[in-house]
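Now for subunit A:
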Amino acid sequence: MDITGIPFFLAVSFGGAFLAYLMNFAHRFLRNAVVLLTVSASAALLFWLGDETFSMEMGGFVLTLGKTPYSLFFAGIVALLAVPTVLFSFTYMAKEERPAMYYLNLLITIAAMYGILFSLDLLSLFIFWEIMTWSSFLLTIHKGGNATKAGVKYFLYSAAGAYAILFSVVILYNMSGSLLIEDVARSFVLQNPLMQLMLAGTLLFGFSVKAGLMPMHGWAPDAYAESPAPFTALFSGALSKMGIFGMGMVLYQIFLQSPFSLPVRELLAWAGGITSALATLRAIQQTDAKRLLAYSSVAQLGYIVMGLALGTPLSMMAALFITLLHGVFKAMLFFAVGAVYFRTGLTDLNELRGLIRRMPVSFLTVLMAIISLANIPPLGGFVGKWLLYESLIQSDHYFLVIVAFFSSTASFLYVYRLIFSIFLGQEEKEFEHVKEVPFLTMQLPMLALAAVTFITGIFPGIVLAPISSALTYLGFPIQHDMWSMSMLFNEWGNRMNLLAMISVIGTVFLTGFTILYFYRMRRTRYVTTKDIHTSGEVPTENENLTYAINFYQPFERAAHPVLSKSIRAWIDWIGRSVSELGDFLRHIYTGDGQTYAWYVVLFLTFMLAAGSWIL
Partner candidate 1 sequence: MNIMTIIGMLLTSLGALFLLLGAIGIVRMPDMYTRMQAGTKATTLGAMSFILGIGFMEPAWLIKTILIVVFIALSNPISSHALARAAHRSGIFPLSRENIDLYKKDNQEDKS
Partner candidate 2 sequence: MRFVFSWIVLFAIWMALTSSLQIQEVLTGVITAGIVASFTWKNFTTKGLRYLHPKRIFYILLYILVFLKELVKSNFHVAWIVIHPKLPISPGIVRFPTKLKSETAKLILANSITLTPGTLSVDIKDNMYYIHWLEAQNMTDEEAAQNIAGPFENLLIKIFED
Partner candidate 3 sequence: MIYYIASIAVMLIGLYAVLVKKNLIKIVIGLSLMDAGTHLLLVAIGFIKGGTAPIFSEPGLTADAMVDPVPQALVLTAIVIGLAVTAVALALVIRIYAQHKTLDIRKISSLKW
Partner candidate 4 sequence: MDTFYYILGGILLLALVIAAFRFFQGPTAPDRIVALDAMSIILTAGLAMLALVFHRFIYIDVALIYAILGFMGIVSIARWMEKGI
């Protein structure tokens, strides 16, 4: 087998998964070694991956695998997050049950993502897509309990998306006689526009579910919150990006020539904008760290979709850049929250506090991540968001600029809450024995990713170069240094002035942060947090004065009417209706023997009547 070929690559990725599962019966160190080796080897092999495509027949269909610059970029993200994820898992999952299943599914998920990216035809893509879905489903339900519900919800949303994709794939296959994306694209333009709209619509719908685009985001908060923390990093950071990958492929490889392309993209951009705004509002309301991060992820993917849908070279660049960066800083956040959970067993923001001295590295990770998330230079997040604003303004989407700006600003609120509730404030007795997490398996992944945000902030060119080749592959006319079309890089080229950035914006942020912090601190008294006696007043439930509880209660009251009308209610309604229909239909089968005999006779009568009527 060609060592530079994709079959070898996938064989390593998938084979490692099963090997690790088997090794579990030997010793867990051996298993961990195999796991780490597998993801590292896959990451390394990415660099040697050859150009030739690979075809095989399976079940009467020709499956074709090959790399493209576009897929390579996404594969890079996967690899970048996969290694820290498994590393982080080693200690984190040591306490949990059924580790063998966990690693098996984790490695399968990773391998399946590679498979999706390296599929040159729609069927292979779908196959790996589904493998990714079920393996990530099994990871989601790993903890049991509520996770089961969340996992099933995740799967059902995914299935709706996946089968929308499959629906199109089958029809496209019937139309073009081939599954190759390029062949499909060629025959696609020959179809009538409405057909084109329907097929692209279902495909985009399918991919957008995975991206968590509203209104199909219902699965995301629960699934992110309930799955094991290390996996959540990968889940939100890389797995959801597969939806972005697919949407980009559909929009620019298949659908671009259609007359409906532009309006659909406009619509998507708006959907992205609304998603980011609403999800940000939702994130602010959360009291659970992981749920907060989950909504944050949805919001960030909204930005990405916005950029992706606009379809200008700059916006695409922004979208892909955020894709990477979001993966990195969200992984950091989930790791850090996971680390806290690992030590305290808590993710509830109302119960955590004052861990800054106990877990300084985790604090630093969260700090770095939220700086990135809040688009503050010098870290990578800033570059992406800047590019996005710029492209929005250039393409005259002023309202979307406002939306994006609004949600960016609002995201301050939740990141502040996150860091404040967990790390700042009074130390609690109950956290006295909390230690920082082990270095090698837990600190190192966090710190490594923190370094990535730093490096990409300072040397965005490292990322922008592969992005530009990806965009070139998708047909965007971009030269190697075309990112200079952004104002940001006009003067400095592919390298940013660290000092200028820190001095201009960084100071502003830190000042604001400090003011906020001390403003809050002043109002606190040194009593235990559970002591809610305040100057003889009897506190009511809604005016709980313990400061960290109901952090943004006033805001919630204001936002409630808007949020409660979300489209999720509609989706829930559909689910309920199907369920009720099922309950109604099962009554068909609750009769006695005679009931069924009546069915038979009625059916026979009907058949005879229908038959003779047709004659």
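Some points to look at:
As a convention for this text, contacts are C-beta pairs under 8 Å (C-beta built on N, C-alpha and C of every residue); 3 or more make two chains touch, one makes a residue touch a chain; residues count from 1.
With respect to how the candidates were assembled, all candidates are chains of the complex that A comes from, given by their letters.
Bear in mind that the values here come from a model prediction, so they are computed numbers and not experimental data.
Of the candidates listed (1, 2, 3 or 4), only one touches subunit A in this complex, namely 3.
Interface residues of subunit A, counted against candidate 3 in their complex, comprise 586, 589-595, 597-598, 601.
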